[in-house]
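So the structure is just underneath, and the comments pick up after that.
One chain of protein is taken out of this complex; the other chains stay put.
Presenting subunit A:
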Amino acid sequence: MMKINTPKKKRVLRELEKRAPKLVETGKKTLILQGLKTSNVLNSVLKEIYHLKRDSSVRYTRKNDNIRPFESGGETSLEFFSQKTDCSIFVYGNTSKKRPDNIVIGRTYDHQIYDLVEVGVENFKPMESFKYDKKLAPMVGSKPFITFAGEGFESIDELKHLKEVLLDLFRGEVVESLSLVGLDRVYVVTAVSSDRVFLTHCAVRLKKSGSVVPRIELVEVGPSMDLVVRRHRLPNESLRKEAMRISTDGLKKKIKNVVGDSIQGKIGKIYMPDQKIGEMALPNKAKGVKRERREAKLKHSEHAAKKRKEDAAD
């Protein structure tokens, strides 16, 4: 025996619908958490990432000792948190002697670990250490420009993977239309060497230029750090294929055989298949109602009547 449970409150219903899988996804939430040991640098890094992504991220401040993303058993906690908070990117910070100031950025698909990138943070400069005109400060939640520069991002596997993950992390909401007034921040990522990447966050200043397109000026405002790629795990092929699937429902279907203009209106061509009339089955009619049968019966009865008369006469 099964019972159907539906939420009794509209608020719960709205939350459940927000978490349901959608055809077109509008942006991932980020979960920021830490391990057993964190350093000052790591604490401020996690704090700044949280502030940069304020509306779409969740920060956990407790220590978690059973999270080991790269080990087979240590991902269960992460998957549970991902399910609980509905976050599909997580940033996990931890410090150890072997890996100082370590950050693991990972993504989940259907609340299962999809891929991981482990980077070390060096030369971190927090937001407070930058002096700039306060009017330029970017607004929270605005859609950022993201730029990658360097040949390493094409040639080296780890950097390619890091590029994809950073794009996903900093992307912000997926929108169809954008207001050109609200463009005020950019994440500049440069490949310095084969394993080192320089990341900084700048405010964008649009200056008047001769044409419609304004001239760009960058002012460093936000945290800047060096990321040293340590380990990474790519998704396995089948999972990647499934995650990259696009549905064909939303795509517009090409309309064939229709032409039209404003004078003539819409004109379409209809192609009719050959109707084999001779071989078509007749509609269901009761046996006794068919004309041939009726006529045959009449004839038969006349014939029979004639015969009887003849017999009677004989």
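The rule is simple: a residue touches a chain if its C-beta (ideal position, glycine included) is under 8 Å from a C-beta of that chain, and two chains touch if they have at least 3 such contacts; residues count from 1.
In this section, contacts and distances are computed from a predicted model.
K.L.:
Name the absent chain as its UniProt record does, using one of the following: "Ribosome biogenesis regulatory protein", "Globin domain-containing protein", "COMD7 protein" or "Pyrroline-5-carboxylate reductase".
P.N.:
Missing chain, UniProt protein name: "Ribosome biogenesis regulatory protein".
K.L.:
Which is it among A:Val58, A:Met127 or A:Ile146 that touches the chain not included here?
P.N.:
Within the whole complex, the residue contacting the unshown chain is A:Ile146.
K.L.:
Identify the residue among A:Asp55, A:Asp110, A:Asp133 or A:Asp157 that touches the chain left out of the display.
P.N.:
Considering the complete complex, A:Asp110 is the one touching the chain left out.
K.L.:
What does the interface between subunit A and the hidden chain look like in terms of residue numbers?
P.N.:
Spelled out for subunit A, the touching residues are 1-7, 13, 16-17, 19-23, 25, 28, 66, 68, 71, 73-74, 76, 88, 107-110, 114, 123, 143-151, 153-154, 163-164, 167-168, 171, 175-183, 186, 188, 190-192, 198, 200, 202, 204, 206, 212-218, 220, 224, 235, 240, 242-247.
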